[in-house]
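For this depiction, one protein chain was excluded, whereas all remaining protein chains were kept in their positions.
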Amino acid sequence: MCSRSVASKTPVGFIGLGNMGNPMAKNLMKHGYPLIIYDVFPDACKEFQDAGEQVVSSPADVAEKADRIITMLPTSINAVEAYSGANGILKKVKKGSLLIDSSTIDPAVSKELAKEVEKMGAVFMDAPVSGGVGAARSGNLTFMVGGVEDEFAAAQELLGCMGSNVVYCGAVGTGQAAKICNNMLLAISMIGTAEAMNLGIRLGLDPKLLAKILNMSSGRCWSSDTYNPVPGVMDGVPSANNYQGGFGTTLMAKDLGLAQDSATSTKSPILLGSLAHQIYRMMCAKGYSKKDFSSVFQFLREEETF
Amino acid sequence: MCSRSVASKTPVGFIGLGNMGNPMAKNLMKHGYPLIIYDVFPDACKEFQDAGEQVVSSPADVAEKADRIITMLPTSINAVEAYSGANGILKKVKKGSLLIDSSTIDPAVSKELAKEVEKMGAVFMDAPVSGGVGAARSGNLTFMVGGVEDEFAAAQELLGCMGSNVVYCGAVGTGQAAKICNNMLLAISMIGTAEAMNLGIRLGLDPKLLAKILNMSSGRCWSSDTYNPVPGVMDGVPSANNYQGGFGTTLMAKDLGLAQDSATSTKSPILLGSLAHQIYRMMCAKGYSKKDFSSVFQFLREEETF
Amino acid sequence: MCSRSVASKTPVGFIGLGNMGNPMAKNLMKHGYPLIIYDVFPDACKEFQDAGEQVVSSPADVAEKADRIITMLPTSINAVEAYSGANGILKKVKKGSLLIDSSTIDPAVSKELAKEVEKMGAVFMDAPVSGGVGAARSGNLTFMVGGVEDEFAAAQELLGCMGSNVVYCGAVGTGQAAKICNNMLLAISMIGTAEAMNLGIRLGLDPKLLAKILNMSSGRCWSSDTYNPVPGVMDGVPSANNYQGGFGTTLMAKDLGLAQDSATSTKSPILLGSLAHQIYRMMCAKGYSKKDFSSVFQFLREEETF
Partner (left out) sequence: MCSRSVASKTPVGFIGLGNMGNPMAKNLMKHGYPLIIYDVFPDACKEFQDAGEQVVSSPADVAEKADRIITMLPTSINAVEAYSGANGILKKVKKGSLLIDSSTIDPAVSKELAKEVEKMGAVFMDAPVSGGVGAARSGNLTFMVGGVEDEFAAAQELLGCMGSNVVYCGAVGTGQAAKICNNMLLAISMIGTAEAMNLGIRLGLDPKLLAKILNMSSGRCWSSDTYNPVPGVMDGVPSANNYQGGFGTTLMAKDLGLAQDSATSTKSPILLGSLAHQIYRMMCAKGYSKKDFSSVFQFLREEETF
């Protein structure tokens, strides 16, 4: 999926070298792509400059020097600024360029950006990732890609250097949609697993035995069989390590906010989804923001005191 | 697990010959156990009488003639009546009898019954089932068993004739607890799957593709990969057959009511669980009571009209 | 409503001399009723013994010496024990006795007790109170009374000595029902007020001004105009005093548990009611159990930290 011949590779632009963008960009380098780098925080670029990559001073400058650009930014606002801002990509984007946004943002914003990019004669694809920093380092991310199908192969060439799984989802915005829907269901089943395990324990069940029963029954889900939130049930998951590492509660709250916005604008009822959003919202305010999202078990299990 | 020698088998009492009890009792017959039968509705016994089994006129009479009894009743109230009522089992139970309740009821009630049974020098086990009428017919039920561990082998001898999976869960009441916890998580992940699929479809995703993405990601659950609620995604499930058959919304609402009661009495927070309860409650009042519980997708997807 | 002539008054039994029962019983004394006293904790009776009232050693003994009895107990279980226990009222109750239960319990339990009392030829009424310890001391409680209407005047004679408001609600159990429904709506509107005030403050509104606007608009409710949960908006309410005093979160959680149970058994959907229940449940586990129930504002307003 990922070409190994280095000789003829043209530079790839990379905007946003944070926790995720940094290892992703490095994987492109490993595959021989010269990079044109920009980040609002100059410090984030230093490592790449030292490695010989070219650092420029705005997204517009990236667009001037590269006709394939990957953006990896924390919020919709940052993405809009990088594309449509005063020194944004759109100021100098070349016709035929391929712009891939791997940020997790509102699909409605992705569609807006796609329209503006299209007006300039370029191509936009949304390609949010699933998998955390570890998967970014090892090149094992999953990319969910939305955009014109004819361009998917071109996107795949680059994304395949950073991820082991590149899935075509449909028109622009569907990459975001797929990610949002997955994460909403993930949040719901994680909280559900935590509630069921906690209730079972209070009713006298052994946690390991309960997990085993759920996992061979219809309650089985990824949160129960692969990432169980109850300390002592599984090894090698955040619950076995005081909820360190993993996928932070803050990030889950952010994704649920996007699901909420999309559901409101499409008038889709999400009763459990919006309650899950509120629960992660509360957890962020009660000291759980930096813990893995499976810490909802800990949040719920606290005993009443008198 | 299930002895095939017929010669020396002593009679087994069976109380409650409804949709589930009927095929369960027949499986005991197939394995050579003579039955002592009772049901509040005499018609339910006729078939067994015709087959040569002995029909008696009260639970007490069953207890007089059999020292192993299985009860399969619809509610806590029915179970209490069968055990502690004016003509209940406890009126004539023999010392050392083994009483197995396969009804799905409040675990607190199971514990109460166990205490009363113990006072009479007999043994009580709760052994609710998972799997519907089909599994009852084919002898493929799962039994979740709570009670004294020493007696588990004796229970297994009988239950193994009716189910393919007999799981020991711990002290009395833990069989019920395991079932309740599983079904609560099932309800939550089913509604979550329905919400996520519906949102994704409204955001432009193809349902089959979305299901595939969820199933290879962290949103994966039994409701998404084995029993998908969206028509057209899978074959051989109720959503492919207008939500006929399967596990009815009314039954799910009942089990969620038990989860709610257990959570209230143990002061366990179940935010999603109690909202799921309310959703199935509403569905029962909006024409969904006889449909499979995966029809929550249909319930949620109705479009707003103006 | 409350006769002042002392001469001919016959003794009144009083069972349960806790925080509420103690001042209630004293108000009966003030009105000249000799008391027959019982409490499971002998210390709770001492004060009354010193004042010359007769202390006995079981509910049955109370029933032997008094034909009008008031019970004021913390839970359904305590009430059942006081009536139907081994030394309960029913063991020695006299025909024609009037038994008034002012405990807040499940209306289904009140109905059960009423049936048993009726079998003994006596009369049972449920008469839960609204108003806290302060109202109990000043004789300003509200009693919501369920039972046979013909007996209401007799109940009123006693209850009018302890409360300023005695409301007839209908058949047995409706006193409890009225209290439960009121407190469920109270919990919902209190949490709603807290959410609306918190959201408004974060959107830049001055809390006092916002309260004023709500109170002249359709958002007006007792929780916004009489018992506002935001510190600084009103004087003389728990929010002005670090949420000390008032109606404790634990008690609200208990009443919501009763509402939940009643709703489950009558299959009544209470979407907001059951979420309110879960919220107060969580608050009890997060250090709010002893605070006034308006502290839900404080619970919700905590800022997210990173």
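Letters are used for the chains, namely A, B and C, taken in the order the chains are written, and counting of residues starts over at 1 for each.
Assume a contact is a pair of C-beta atoms (placed from the backbone, for glycine too) under 8 Å apart; a residue touches a chain by one contact, two chains touch by 3 or more.
What you are looking at is a predicted structure, and each value in this text was computed from that prediction instead of being measured.
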Statement: Filtering C:P34, C:P74, C:G170 or C:G245 for touch with the omitted chain leaves C:G170
Message: Just to verify: which one of C:K65, C:K92 or C:R220 makes contact with the chain not shown?
response: C:R220
- prompt: If the missing chain were put back, which residues of chain A would it touch?
  reply: 253, 257, 260-261, 264, 267, 269-271, 274-275, 277-278, 281-282, 284-285
Task: Identify the residues of chain B touching the omitted chain, counting contacts across the whole complex.
output: 250, 275, 281-282, 284-287, 289-290, 300, 302-306
Statement: On chain C, the omitted chain is touched by residues 107, 130, 142, 144, 165, 167, 169-171, 173-174, 177-178, 180-186, 188-189, 191-193, 195-200, 202-206, 209-210, 213-214, 216-224, 226-227, 259, 262-263, 266-273, 275-276, 279, 300, 304
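Throughout what follows, only the chains that are shown with their structure count from here on.
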- prompt: What is the Cα-based rotation angle between copies chain A and chain B, on a 0 to 180° scale and rounded to a multiple of 5?
  reply: 180
- line: When centres are defined as mean Cα positions, the distance from chain B to chain C in whole Å is 38
Statement: Flagged in chain B as touching 2+ other chains are 267-271, 275
